[in-house]
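For reference, the structure I am asking about is given below.
Removed from the display is one protein chain of the complex; every other protein chain stays in position.
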Amino acid sequence: MDGAVNAAAWAFDALLVLTLLWLAWRVLMGPDLFKSIVFFIAFGLVMALAWVRLRAPDVALAEAAIGAGLTGALFLAALSRLAAGERIANAKRPVENSDTGKSTRPHRGVRMVFIAMSALFFGGLAAALLSLPAEAPGLTIQVAENLSTSGVSNPVTAVLLNFRGYDTLLEMGVLFLAVVAAWSLTPAPKEPVSPPGIVLASFVRVLSPMLLLAAGYLLWAGTHAPGGAFQAGSVLAAAAVLLLLSGKDMKANWPEWPLRVVLGLGLGVFIAIGLVMMLIGHRFLEYPLDYAGDLILLIEVAATLSIGVTLAALFLGGRPQRDERK
Amino acid sequence: MTAFYLGLASFLLLNLAAGMWRILRGPSEADRMLAAQLFGTTAVAILLLLAEAMGQPALRDVSLVFALLAAVTVVAFVRRAWRPATEEHSNDA
Amino acid sequence: MMLSQMITIVLLLAGAAFFLAGTLGLLRFPDVYTRLHALTKADNVGLGLVAAGLAIQAETWAAMGKMALIWLLVLLASATGAHLVARGALRRGIPPWTAR
Partner (left out) sequence: MNAAMLYALTGAGLFALGLYALAVQAHLLRKIIAFNVMGSGAFLVLGALAHRAPDQVADPVPHAMVITGIVVAVSATAFALVLMLRVQSETGQPHLPEQPSD
């Protein structure tokens, strides 16, 4: 019986891995951009299954929320903006610039060099990986030993928000910088927003509260089970993207300054709590055991809101413009 | 039972891989999107089977997230990326 | 083998058959509308049967309820998606296939 389970597991893993590699090849080398994007969406789905097989349900959740929802929407929106830009460019210069990039692939010799380099790279990486011991506990034991001092019982959340809090703090910084940079580059492109049909409108009306609920659930579950601020924030962002796509006008409904406050909230709360801890005699980002759980939850709530709003703001493709019709 | 669940999950994965032919062939962009939508549902079913086979009930939350977000890409496609039939994508390299 | 296990096996196999039918339909049917028809069978019935089969084995009521919720959410998403795609295709003038 055990042998049958093993064989079935191997069959599943082998199939999964082959599918992933084949999909990646189609994503990267297919001739049509739209096709590549659809393959990339499928690639994200299969990646989430790979995370499940690697017993990383926290990562699978993050990959599911981002890969299934956000990345696809981001790329599809970018593709339509590219097409719109192409139309404008063609209208400006009707004849001289009809080149759509067909001649831009390097010729054969150069490609051969790059194939050889990539193969060499793969060989080196594979040799390094195969030389590693087949079993290694890593930091599993240390995390398990110190879990009781972290304030939460999900080891991944403990690592993210307590043991390696710096990583997460800097990550919030990266998110903040990304949105600042995107907003300084360009105003959000004006896109024709047709009113949603009755089916889409009622679908969004039913689904968006459920998405909010699910984000809250994932945030709450993160302290003791797979979940947490990143997964919750991504679900929140997906809800916002769905609203934007269905024609809800976020800028009109939401004045500028609260939006900016929420964008900086995660980073701000994280740093503020760290500084307060220093004031009362601890180290930066060190949480006293008695209220470590509460502090982590507070940071996570702020981080969830910020991540959700930041990713949705990035989906806009630039800083929101004031409605000048009024 | 575990072997049965895993075998069934492999079968569904094989189904998913076969469905990729539709993304390759098209012919219209909607056809390709449809295949992606079927993949989403298949992935939900695979996740439910794996949750049972691997004894990890937390995996049901992953399929819950998939189910919640199943429509986002289709809505993005219909509302943004789907152009009128007359226009063709430039077959860029 | 217990009765509940046998019921689970039957339901799961039936669900898998619907997924197979959905995929075959996606590959073999002639136009976007008929493919949509095939695909929603996998979404609705296929996933429903798989979820029902696994719900029998569920250890708690909450797990059972979660699976029902997942199925309902997929139903909602697939129905909306099918509507949007079919309407979009009609508006873009993709002609429905007719047998000659």
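Residue numbering begins at 1 within each chain, and the chains themselves are lettered A, B and C in the order written.
Note that in this section a residue touches a chain if its C-beta (ideal position, glycine included) is under 8 Å from a C-beta of that chain, and two chains touch if they have at least 3 such contacts.
On a predicted model such as this, the values are computed, not experimentally measured, just so you know.
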Exercise for the section: Using the definition of touch stated at the top, determine which of A:L45, A:I66, A:A239 or A:V269 touches the missing chain. Expected result: A:I66
Fill in the blank from the handout: Where subunit A meets the chain that is not shown, the residues are 9-10, 13-14, 17, 20-21, 24-25, 27-29, 33, 36-37, 40, 43, 47, 50-51, 53-56, 58-59, 62-63, 66, 70-71, 74-75, 78-79, 81-82, 85-86, 88-89, 92-93, 97, 99, 101, 104-106, 110-111, 114-115, 117-119, 121-122, 125-126, 129-130, 132-140, 143, 155-156, 158-160, 163-164, 167-168, 171, 174-175, 178-179, 181-182, 185-186, 189, 228, 230-231, 233-234, 307, 310-311, 314-315, 317-318
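Throughout what follows, only the chains that are shown with their structure count from here on.
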Practice task
Once you've mapped the touching chain pairs, tell me: line, ring, star, complete or other?
Solution key: complete
Problem - Separation of mean Cα positions, subunit B and subunit A [Å, integer] - result: 18
Problem - Inter-chain centre distance, subunit B versus subunit C - centres from mean C-alpha coordinates, in Å - result: 12
Practice task
Provide the list of subunit B residues touching at least two other chains, using ranges where the numbers run on.
Solution key: 16, 33, 35, 64, 68, 70-71, 75
Practice task
Give the residues of subunit A that touch two or more other chains, as numbers and ranges in rising order.
Solution key: 200, 203, 207, 210
Exercise for the section: Using the touch rule from the top, collect the residues of subunit B that touch subunit A in their complex. Expected result: 2-3, 6-7, 9-10, 13-14, 16-17, 20, 23-24, 26, 29, 32-33, 35-36, 39-40, 43, 46-47, 50, 54, 56, 58-59, 61-62, 64-66, 68-73, 75-77, 79-81, 83, 87, 89-93
Completion exercise
Listed in rising order, the residues of subunit A that touch subunit C in the complex are 197, 199-200, 203, 206-207, 210
Completion exercise
Per the touch rule, the subunit B residues reaching subunit C in their complex are 1, 4-5, 8, 11-12, 15-16, 18-19, 21-22, 28, 30-31, 33-35, 37-38, 41-42, 44-45, 48-49, 51-52, 57, 60, 63-64, 67-68, 70-71, 74-75, 78, 82, 84-85
